[in-house]
Structures are given as C-alpha cells and as structure tokens.
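Here it is, the structure, as structure tokens.
Of the protein chains in this complex, all but one are displayed in their positions.
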Amino acid sequence: MPVETDVVDAGPATPQQMPAERPLLVASHVSRHFEGVRAVQDVSIDVLPGRITGLIGPNGAGKSTFLAVLAGTLPASSGTITFDGHDVTALPAFRRARRGMVRTFQLPSEFAQLTVLENLLAAAPHNRGDSLVGALLGRRYWRADEDRLVEQARVLLERFRMSAKESDYASSLSGGQKRLVEIMRALMLRPRLLLLDEPMSGVHPSIVGEIADYCEALRDEGLTILIVEHELHMIERMCDPVIVMAQGSVIGQGTMAALRQQREIVDAYLVG
Amino acid sequence: MSLIVAAFGFGLVSMSIIAISAVGFTMQFGITNMINLAYGQVMIASAFAAYAVNNAGVSIWLALPVGAVFGAVFSFLLNRLIYAPFQRKGTNLIGMVIISLAVSLVIANVLLPIVGYYSVSYHQNPGPTYHLGSIALTGVQLAIIAVAVIVMLAIYALLRFSRLGKAMRATAANPTLARNCGIPTARVVDQAWLITGALCGVAGTVAGMNSDSFSVASGSEFLIPIIAASILGGAGSPYGAMIGAVLIGEMTEISAAIISPEYKQVVAFAVLVLVMVLRPQGLLAKRGALAAAG
Partner (left out) sequence: MTYYLTTVLVYAAVDILACLAISLQFGVSGIVNFSFIIFQAAGAYTAAVLSLPSDSANGGFQTYILGLNLSFPIPWIGATVVGALLAPPIGLVVLRRLRSDYQAIAMLVLSVIASLVVTNTPAFLDGAAGLSLVPQPLSDKFNPYSDGYLWAYTIGALVLAVIVFFIAQRVINSPYGRSLRAMRENEVAANALGKNAVALKMTVFIVGGAIAGLSGAILVGFITTWAPSTWLYPETLILFAAVIVGGRGNNYGAVLGALLVPVGFEEATRYLPPFGPPGLIPALEWVCIGGLILGFLWFRPRGVLPERRRVFPARPKALAAGEQHAGRD
C-alpha cells in the first residue's frame, strides 16, 4: 500500500535525468558564529529535489550546526536560506516545518511520556482539535480529523514495521526504534525536504541498513533528503551529491568516488 | 550628599556580608549545579548556633567559628543526605528548585519552635565609631569588612594555588572529564560543601552582628541579594560573585538612602529579575544560563 508522503508532483522522469532543475533549498553565504566560535563560515550549497544529498565531514566541522541553521533551530548570523523559491531566513523553525522543511535530531528527541502513536499524531498538522477553540468545542468537532490522522499514522507504523509498539511509551524504545519514530514523525508533516541529523549514530548495525532502505524508498517516491552522517558506506550507497565540510566551510562536493580522488578531502577527513 | 556618602559607608559593610555569602552560594552552584535556595536558612541557623554560644557568655568573636563550623557541617549533610541523592536519581532542575524550597521551609519551621519567633541580638560591644567624612562605622562593622577581605583572599588562594582548588575548578568545568582524569570528584564535592558551608555560617553570623536584631524570618531576606550578586557576576564564578556583591551592596544602601528604606529589598529583587531576563550569563559568565537541557 503506497504511502502518501509527498505532495510534490515531480513528474514522471527520474530525478537524475532532469538538467537545470530548480534547487529545492539554497543556502547562500550562510555563517553562524556564537561567543567567538565560528561554527559555520560562508557556506553556500544547493539541494536539488528528488535526491539524497549527503553532508559529511570530521567531528567539529559544523555539519550539525549548519543543519540546525537550515532548519531554523539556530539563527544564521549572516547569509540567506531559500526554500522552494521563498526566502525563509527570518522564519522560525516551526514555520519552516509547516512549509515542508522538517528536521530530525542527532540526540534522541522522542516525546518520552507519549506513546509511539501519540508521537506521530502530535506531529500531524491539519487537526481541528489542535487549537484551544477546537479543544473547547469538544470531541465531536475534531473526531473526524483525529480518526483520519490515526489511520495515516498506523499506515506509517505498518510500513516501518512498528505497529506492535503503537501503545508503548516512546521512552521504552531502543535507540534504533526511536530514530524510526522520529523519521515517521517527520513524515506525518508530509515534508518536501527532510533534514536528517546523523540518524544512524548509536544505532544497531542491523538497523543502519534498514534506515538507508527507507531513505531510498522515500526518495524514489519523490522526497528530497539532506543527510548528515558518518556512516560513509551508507552515504556512498545512497547519496548523490555528497558535500564535505571541515572547520565550518565546504571543502568539496561531488560523488564519493570523485571526492576520494581529491587529496585535500582525504587528508581533511581520514577514515573511509 | 552626605546621606549618600554615609550610605556608601554602610554599603561597604553590606557588600562584605553579601560577598562572603555569595561566594559560597555561587561555588555550590558551580560545582554541583545546584541553586541552593535553603542557603539563607542555613545562614540563619548558623547565626542562632553562634547566638546559643554567645548567650552562654562567650565573646561573639569566639562564637563566630562556632557559626562557621555549624554552617559547614549542616551544608555538608544537606548535600550528602538530600541534594546529591536526588541529583543522582536524575531529578530535573525544576525538581531540584522545588526540593531546595521544601528544605528551606523545613529548616525554617524546625528552627521556629526551637528558637522562638522573637528577634534576638548578640551580646557584643560595638566598639567606638570611626568617622571618615560622612562615613560612620563602628568597630564591629570595620571588623566585618576585615573578615570579608580575609575570606576573599583565602578563597583566592584556595582556588589558585591549592590542589583542592584546582580540583574544584576542574569539577565545576566538567565533572565527567575531571573524574576521568582521576580527580575524586565525590570527595571534592564533599569538601566544597564543607568550605562553602563554613562561608555560609560566617556570613550568617556577621550578618547577625551587623543587625540590631535578627529572627528566623531574616533568613529569607538574606537570600535574594545573594542570588542577585551571584547571577549578576556570572553564576558559578566566585570572582564574579565578589563583583556582584560590591554592586548589589552599594546599590541597595544608596537606593535606600535616596528612595526609602523599605525599597532596599525591592532594588535587589528588581536587579535579579532584570539580570536573569536581560543577561542571564551575568558579567563574568561561567556556566551556561541559556536554555540548557532541563
């Protein structure tokens, strides 16, 4: 049963064959410094629709900070961020999420004292009961929306094979399961762009491949993904292009194979 | 004008008392991440301990160490028996605030039946009054200032030169890292509470010496200027607390002279709220005040 995760009509062609497509996300000369530390320096990237773009780099390169600035969790010190043609630089995180740019977190960020199903429902927009007035009008007013969203959430749970955990508290899940809940949660917003912050860190190796499978399946359905990761073989498998950051700046971009050829990249970023 | 100069003189005494207490308070925060709202009550309890000895005929200057020891032991037990266990249990920051409020409530109301509601004063000889222009201070008050200076120097020496001092600074900066470097953090914390507890006891006793009288209710009055000075100077930084004490001490006394004595407390409170809202990291920031987890 296909999951509706994306409202963008990308057309019948596969993403790789569309030249000169408009980037979904453009970061232009973005910097972020705080208390004297220049975490991100003059970074400009394009994220093309329908692809999984990787963002890699050694520890302390500023990748997660940059992702946070893109998502709006942290404000940019300078530069602009354009999403789907609109300048979102001044928008707070929640507005960017409502426009279709949703992020996940590196550290487990599940809603601990809510059940798994509630975690998904909490993220879903377009619920008449999700306002003070709506709440006061009572169950009859919002029951239809709620039932619809419960259905939607259960379909997602089934796709990610976590239906059995529906009524478990999110805090009781394993690390990998929490990551999947975060991804499902983000999908409830039907995003156009998913920003994943190290979704595979600290996760059992068997789940790492699973997450990569889900990412590729979502991409094939038209979702655009920007993923920060250290698991380089997964990045190699999924991502095109790959952007490399070190010490707050972009030092290279291309496929993993091409990047491996560049000495400076390899030097800046050992391991492989 | 002379009123203001005289107020400045009183401010010197105020800042001395606040400095001694704020340094202890801020170090408790820096090393154990604990805003000890029961601090004022421990001060008062120590003041009463000194009073018990003083009332039995001992000179107040010999009763002062008694207050210090009482404060040290009391604070040490407070951390060992209540704060540390709750922190180990993973209680969040709000829970710890509620706990320290509950503790201060318990201390105050255990004290009340024991010492009574009425104010007491130390049997002390205020000594001659010294004048310098419009500034008029008694011998006791000058001695209090001297005590404060000695305590500040001692703390500086402790932190700068002693091994315990270095261990305390390391633990305050990063407890896990400190432990991994072989620092016995549990023991450092214990000693920190003993030392800061002693500061608390000394501060309480000299505050009692500076007042015409004090009662259990004075405990909560002490607390606000102390928190204000600590946060103004940057929570966790002893030197910041000293600077904060200077500012708060003078601000309260001079505003009391200019506006009215009743508003002395309001000024300290208002400064505290303003600092927390506008610049929570204070003047010499040490610990993160902005949206840390919890």
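A and B are the chain letters, set down in written order, and residue numbers restart from 1 in every chain.
Throughout what follows, a contact is a pair of C-beta atoms (placed from the backbone, for glycine too) under 8 Å apart; a residue touches a chain by one contact, two chains touch by 3 or more.
Keep in mind that what you see is a predicted model, and the values were worked out from it rather than measured.
Student: Of the residues B:1, B:56, B:132 or B:277, which one touches the chain left out of the display?
Tutor: In the complete complex, the chain left out is touched by residue B:277.
Student: Pick out which of B:96, B:140 or B:183 touches the chain that's been left out of the picture.
Tutor: Touching the chain that is not displayed is residue B:96.
Student: Among B:3, B:62, B:77 or B:106, single out the residue that touches the unshown chain.
Tutor: Counting the whole complex, the residue in contact with the absent chain is B:106.
Student: Among A:60, A:138 or A:202, which one touches the chain that has been omitted from the display?
Tutor: A:138
Student: Need a quick check: the contact residues on subunit A for the chain that isn't drawn.
Tutor: Residues touching the hidden chain, for subunit A, are 71, 73, 92-94, 97-98, 102-105, 109-115, 117-119, 121-123, 125, 127, 129-132, 134-136, 138-139, 142, 145-146, 150-151, 154, 158, 163-164, 166-167, 169, 185-186, 189.
Student: Would you write out the residues of subunit B that touch the absent chain, in ascending order?
Tutor: Listed in rising order, the touching residues are 35, 37, 82, 85-86, 89, 91-99, 101-103, 105-106, 108-110, 112-113, 116-117, 224, 227, 231, 260, 262-263, 265-266, 269-270, 272-273, 276-277, 280, 288-292, 294.
The criterion applied here is as follows: only the chains that are shown with their structure count from here on.
Student: Just how far, in Å, is the C-alpha centre of subunit B from the one of subunit A?
Tutor: About 48 Å separates the centre of subunit A from that of subunit B.
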